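Quick one: the structure is below, questions incoming.
A protein chain is absent from this complex, but the other protein chains hold their places.
Labels run A and B following the written order; every chain starts at residue 1.
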Amino acid sequence: MSMTTDTPTNPEVDSGSPGHTPTGSRKGRRSGSVTGTARLASALVSPTLLVLAVVVMYPIIAALYQSLFVSGQRLDAQGFVVEGRQFVGLGTYADILFGPAAERFWNAFWNTTFFTVVTVALETVLGMAMALVMHQAFRGRGLVRASVLVPWAIPTAVSALLWRWIFAPDGVANAILDQQVLWSSQAFASKIAVITAEVWKTAPFVGLLVLAGLQVISREVHEAATVDGASAWRRFWHITLPLVKPALVVAVLFRMLDALRMFDLPFILIGQQKDSVETLSMLAFSEATNVHYGPAAAYATLLFAYVALIAFVFVKLLGADVIGEARSQVTKSRGARFRRGKGSAR
Amino acid sequence: MTTATGDARRTTRRRFEIKKWLPILGVAGIVLYCLAPFYWMVVTAFRRPADQYDLSPLPRTWSVENFLAVFEPGTGFGRALLNSLIVASTTTILTLIIGTSTAYALARLAFRGKNLVLSLIIATSMFPGISLIVPLLRLFTDIGWINTYQAMILPSLSFALPLAVWNLTMFFRQMPQELEQAAMVDGCTPGQAFRRIIVPLAAPGMFTTAILTFILAWNEFIIALSMVNEQNMQTVTVAISKFTGATQYDQPFGTQMAAGVIVTIPLVIGVLIFQRRIIAGLTSGGLK
């Protein structure tokens, strides 16, 4: 890397010190030594990393630590009343996974997973359909764009209240279906209510993300496929879908992570501590508000692990390109990942 | 021209006509899908409380009773709106202050581990809120921060900051690399180049990020719910969820819908005005 530049208007030279940069100035320097750039970079990046370390990393680690303890009043092994915190190691986890708390945990786990899979699948299909329509439409483009943002802009809490009203025993859902379903109380109906509300709110958002991916595909490629003899469906399957896959995978990843953390909707729509819809987040919350910090921390940590696992799978194995790596200057060989996907005629 | 080809032309023409209508139907479908529940919320809010369970498409009698009920002294709704405003604005401002320089560095400077840092930052936004809340709740209880603004703002940074950094990084990446260099060749000092060239160009991107962050922070629920138990410190999302009627079983749907309308209308208007920016901001990540 060159150490000097010759342009007279470029004052910062090989000393590489960004010292005379006024504080708060966010200038990038192309010239200057490697250490100069690195120092500047760390100066600019560290505030964010610091805040995140405090606000995110510390709680995660603290939660892990706290989950190894139990506090409050209990009976210990000899039957004495014990106060305060006591180290139980993985005992809480054992309780949760196999012991007395297992039933509630696995129920929450199942609910969470069920909701995630179903809502994400529905959102993807609906979102894809919406994206295709929005891509073709010329008239009414502005109207569609605005409408599509409305469900996203409404706070989830408000949306939950709205759907609670729609799914009320005397609400409009029952009126349209001409039934008297007790959406909030019946086990399966309440699941359907949650799924409906969730999909309604987020399918358009998925549609937007997919639309952006569709718009990158050049029109000529579609025309070439038409000339090559592909019908509309086959064009979609062989050309559109493979080319929109990167955008789709990122959208699906974000939606999955959001769905795994689902809290607001079932909490307000159905209520607390309802077996039919209690998610892992709700479970952790319930324990926390009951001041069972140890178990709450354990649930929180387990949920974190679950989310991290899914994220890992998506990024590493399915190649979710979250940071736009493919488009940045860093060139990598991603052929291996593409070959594993569909679209090749081998 | 044989009849066979003549038929072919006729059928393709019919096919073309259906093809013309499909997009319009699709558009109508999407608009209906998105706006119908919202429409029902507005209609319910404007009914008289007595007509709450009416199913007519428009209120038989328009009334603002529900809206008045929202602001009755007991609900603390007005205060809740203020709280939400404070929390969301502060979160947004802090996020922009802290995150912009980072985004600029990530977009413009070349240093080792850049992608790693970006991935790390984005990864932190994926952590479950509850996983942060449980230990922070404990900590805040110990240091007496429950029912304060900072108890809601700080955890909000956990999702707001990474998202803002990601958004801004993508935005800065799109700016041509030669801008600062051209300015300096034209005679600007680095500081001037930054002030006169970069800042004005970055303003739209920062504005968009601010909008997105504000909306996200405004909609936040679980943190506000956990950190606050006094009514006068609740944010609006929490306050709405706690609307109750005369008895435990009485659901004042009308009032709730009115509250929902009050909370949503400004957001919807904002979204309509800034829709191009918002969509650009939402979809720029990783796709451009």
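FYI, a residue touches a chain if its C-beta (ideal position, glycine included) is under 8 Å from a C-beta of that chain, and two chains touch if they have at least 3 such contacts.
The working rule: contacts and distances are computed from a predicted model.
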(request) Pick from "Thiazole synthase", "Glycolate oxidase iron-sulfur subunit", "Cell division topological specificity factor" or "Multiple sugar transport system ATP-binding protein" the UniProt protein name of the chain that isn't shown here. (result) "Multiple sugar transport system ATP-binding protein"
(request) Sort through A:T226, A:Q273 or A:N290 and give me the one touching the missing partner chain. (result) A:T226
(request) Tell me where the left-out chain touches subunit A, residue by residue. (result) 218, 220-221, 223-231, 234, 238-239, 242-243, 335, 338, 343-345
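Just so we're on the same page, only the chains that are shown with their structure count from here on.
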(message) Averaging over Cα atoms per chain, report the distance between subunit A and subunit B in Å.
(response) 15
(message) Using the touch definition from the top, list the residues of subunit B that touch subunit A in their complex.
(response) 22-24, 26-27, 29-31, 33-35, 37-38, 40-41, 44, 53, 55, 98-102, 104-106, 108-112, 114-115, 117-124, 126-139, 154-155, 157-158, 161-162, 165-166, 170, 173, 180-181, 184-185, 187-191, 193-194, 198, 215, 218-219, 221-222, 225-226, 236-238, 240-241, 251, 253, 256-257, 259-260, 263-264, 267-268, 270-272, 275-276, 278-279, 282-288
(request) Mind listing the subunit A positions that touch subunit B in their complex? (result) 7, 9-12, 21-22, 24-30, 37-38, 40-42, 44-45, 47-49, 51-52, 54-60, 62-63, 66, 129-130, 132-134, 136-140, 142-158, 160-166, 168, 170-172, 175, 200, 203-205, 207-209, 211-213, 216, 246-247, 250, 257, 260-261, 263-264, 267-268, 280-281, 284-285, 288-289, 293, 296-297, 299-301, 303-304, 307-308, 311, 321-325, 327-328, 330
